[in-house]
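Inspection log for the structure reproduced underneath, given as structure tokens.
The complex appears here minus one protein chain, its other protein chains still in place.
What follows is subunit A.
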Amino acid sequence: MDADIRLTVDGELHELTVDTRTTLLDLLRERLGNTSPKKGCDHGQCGACTVILDGERALLCLALAVAHDGAEITTANGLAPEGELHPVQQAFLDHDAFQCGYCTPGQVCSAVGLLSEVDRGWPSHATADLTSDPELSDAEVSERMSGNLCRCAAYATITPAVQQAGGAR
């Protein structure tokens, strides 16, 4: 079965007819040629497909396209104009917070979402004091980034990268 949807990806509007089984991840990667979000598991288990979906970080492999008519998606490649880098991306470069790079666009988007959540005072499992604003401690960042697996295991450089980007805001 097919359905018509409109979707804005990295600032560009698309009018599409999609198979109702199609995930946003496959739609971007296999039809729109936007392979910035990666597929590591297709089951919401690795975080490689993380993007900013309608303002929040989200997993594209768990999102059916048909259920997101009108949605706005920003991938890692849409975070900054070409030739520039988002502060999170710059921090990942500065800290060498990756090796193979396959988890990286997802990590970057996840970090962008995380910083916005922290700005809004959202607590996490690592937040001891629920009455004051969460800080970007190691434990907070690690906890909040734990939905993004890195098989190259760059965690020890990802955490300070996120903190640097958070401090630079």
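By our rule, a contact is a pair of C-beta atoms (placed from the backbone, for glycine too) under 8 Å apart; a residue touches a chain by one contact, two chains touch by 3 or more; residues count from 1.
In this section, contacts and distances are computed from a predicted model.
Asks: Which name from "Transketolase", "ABC transporter permease", "Xanthine dehydrogenase, molybdenum binding subunit apoprotein" or "Cytochrome c oxidase subunit 1" does UniProt give the chain that's left off?
Replies: From the choices "Transketolase", "ABC transporter permease", "Xanthine dehydrogenase, molybdenum binding subunit apoprotein" or "Cytochrome c oxidase subunit 1", the unshown chain carries the UniProt name "Xanthine dehydrogenase, molybdenum binding subunit apoprotein".
Asks: For a quick check of understanding: of A:A76, A:V118 or A:L136, which residue touches the chain that isn't displayed?
Replies: That would be A:A76, which touches the missing chain.
Asks: What residue numbers in subunit A mark contact with the hidden partner chain?
Replies: So the residues of subunit A touching the missing chain come out as 19, 21-22, 26, 29-30, 33, 35-43, 45-46, 48, 75-77, 79-80, 85, 89, 92-94, 96, 98-105, 108, 126, 138-139, 141-143, 145-146, 148-159.
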